[in-house]
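Notes follow the structure.
Yeah, one chain of the complex is gone here, protein chain that is, but the others are all in their spots.
Naming follows writing order (A and B), and every chain is counted from residue 1.
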Amino acid sequence: MKKFIFAILAGLMVMGASAQTKEIRVLLANHPYGDLLKAAIPEFEQKTGIKVNLEQYQESQLSTKLATEFATGSSTVDVFMTRPLQEAKMFYKNGWYKPLTSYDFSDFPKNALSVVSFGSKTYTVPIVTEWQVLYYRIDLLKKAGIKVPTTLAELEAAAKKLNTPDVAGIASRGKGNAAVTQLSSYVYNYGGLYLNKGKAAFNTKEALEGVKYYGRLIGTYGPAGVTAMSWDNIMPLFQAGKVAMWTDASVFYGNIIDPTKSQVPKESVGIANVPAGPKGSHPFIVVSWGMAISNKTKNADLASQFLAWATSPEMAKRALIANITMARNSPWVDKDVLAQVNPDLVTTRAFAAKNGFPYDRPYMSAVGEARDRIGELIVESINSKGTSPTLQSTADKMAAKVNELLEDTGEYGVE
Amino acid sequence: MRRNPIAQLFFYIGVLAIALILLFPFFWMLGSSFKTQVDIIAWPPKFIWKPTLANYQRVFGEQNFLQYFLNSTIVGVSAVVGALVLGLPGAYSIARFKQKRLAIFILIARLMPGISFLLPWYIIFSRLHLMDSYVALILSHLLITLPVVVWIMSSYFEAIPRELEESAMVDGATMQRAFMSIILPISGPGIVTATTLSFIFSWNNFMFSQVLSMQKTKTLPIAVYNFVSYAEVDWGAVMAVAVAIMMPAIILTMIFQKYVVKGLTMGAMKG
Partner (left out) sequence: MVKTGFMERHLRVIFPLPAVTFVVVMMLFPVLYTLFLSFTNWNLTSGMPISFVGLRSYVRVFSEPRFIAAIGRTFAFTGMAMALETILGLAIALVLNREFLGKGFVKLFLLLPLVATPVAVGIVFNLFFDPTIGLANWVLSTIGLPKSEWVSNAATVLPSLVLVDVWQWTPMITLICLAGLASLPADPFESARVDGATGPQILAFITLPMLAPTILTAMILRLIDALKTFDIIFAMTSGGPGYASETLNILGFKYSFEYFKMGQASVMLVSLFIIVLASSLGIMKMRARSEG
């Protein structure tokens, strides 16, 4: 009998010991911040003895993968990067986020926390804040004798002048779904919105003006095949010197001046505010990425350790020095950091913080499909250079579809 | 028929052209896998370059390539073995008892779009908590391998003269005994055909594995796809991955060439 008990105890101990090999499964996005974290993970492993099983995916595939896995109820994901505006509503509704009750959020701006909190709890740590900027080639503008555009009319004129068979005058995302976020500022600058009080609003006259302008601009002066391009297709073109101007999120600056990848020297890349439209300049400024813990994680403690490390002020400082625009407040007021960050990032951030809007897409659960629908409208506009006679009717049809999506998820008319 | 030397020349040029078109993508892929990024995106394209092993180092070093390889192998082998166990008796029965309807029923599995089963499998396997297990993958791949085995082996068995079993049965053996000890041992070629072909189909399968595999059971095609989208324009690494995944199937084909040809063309020859 004694032998038996001893055997059981020994067995339990072995089981316990094997359960103690500390491992977590982390899913990151293919994004400048994800890359930075990936390179730093060996430090974490050494410091804590926790092994990190890392997977990295392209952003929309990450969303699909997370949803597909969480929906099965047997996912082994512990920590993951997440896009609050894309997934938060859906993930929160399905109970896939673990509420972060013991995390210190004091270093984060209030409006950043508003998109990751529901009720009184916060579910995601905001990591990256992005706002739309205009990247431009200082040398090319100088050679053509153009000032940096400050209005959309000037932007179009500049694009026309800079457009050559070799170099596209301007580039911006044209790939339907992906383009929705970049179009948003243009729409806002014409006085339009994607959603207004919980109803589709992108078929209004003002919004449609923005869509037409975007289509005209990118369709005429953009690179070949632009309707298949998101940021990961345009960036290499810019790095190869084939694009004169590019409107996209602020996070890519570090990459486009990276001498190991870019043929464009740092001195030739300028950052400016998105030019103003008839209704002012309201670039989007959003929490594009956050980090969260899976509600079903079996390694809550280890996951929290990773989360704390990955989103720490120190990591944020490191990222900002690499010109990745972070959500935390402290790095932006740190003198040493500021000395190394491109000052235009600081100024455009301040501008966006004052005048910008906190959404770059319709904020709803079924945002994936909604983006596909709005994307249809964008592609039609680009293909017809903004002149398609059916743009209004397409916009109306898509607005109806989006309203249907809102109704299906009980969000129609809800602010 | 007189062989005109000019006609012969044109003929061989034609054959060469065909061979080139067939092989060219493989050569390009192989070549690119040994090029640096700069060389790959060079315009005009470079046909002579300084080779590098860096892509392969990156791929095999960073990704869990061995694990994916192992997973594909485990799933493939299990699916093939399973298909033989289930399919050989079935194929024999179809051949000997002329069960045409049965044949069609099983072959419908080959004809139908996989996605029609994939959605319900996804839901059911999730509920059963079988998602990150080899079980789910192997079962789904069985639906690929089993029809191939039945299709090929039923033809094969039909071609075997009945006298063989009949003489054994006259001597007192049961039909199943005859099957096991007489028919099966001489079915080598057919089994090799069925095995090779169905293994290749399982190896190359993407859709089922994309949805049903999770972290531990990821198979090679998924790894390739993830790497592509993740790596965006790291073409060198992407090409190295493509080479790695196609190698086993290509090697198998080279070894078992005539069996693979037979397997692919056999069904078409059936009356």
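The rule we apply is simple: contacts are C-beta pairs under 8 Å (C-beta built on N, C-alpha and C of every residue); 3 or more make two chains touch, one makes a residue touch a chain.
If you're wondering where the values come from, they're calculated on a predicted model, not measured in any experiment.
**Q** Just to verify: which one of B:L86, B:I160 or B:I182 makes contact with the chain not shown?
**A** In the complete complex, the chain left out is touched by residue B:L86.
**Q** Which subunit A residues would touch the chain omitted from the figure, given the whole complex?
**A** 64, 67-68, 71, 90, 93-94, 175-176, 224-225, 227-229, 237, 242, 365-366, 368-369, 375-376, 379, 383, 408-410
**Q** Footprint of the hidden chain on subunit B, which residues?
**A** Output for subunit B: 11-12, 14-15, 18-19, 21-23, 25-26, 28-29, 32, 40-45, 85-87, 89-90, 92-94, 97, 99, 102, 105-106, 108-109, 111-124, 139-140, 142-143, 146, 150, 169, 172, 174-176, 200, 203-204, 206-207, 211, 220-221, 224-225, 228, 235, 238-239, 241-242, 245-246, 249-250, 252-254, 257, 260-261, 264-265, 267-271.
The definition used in the following text is that only the chains that are shown with their structure count from here on.
**Q** In their shared complex, at which residues does subunit A touch subunit B?
**A** 25, 30, 53, 55-58, 61, 68-69, 71-76, 232-233, 236, 240
**Q** Which bits of subunit B are touching subunit A when the two form their complex?
**A** Subunit B residues touching subunit A: 41, 122, 125-127, 129, 131-132, 211, 214-215, 226, 229-230, 232-233.
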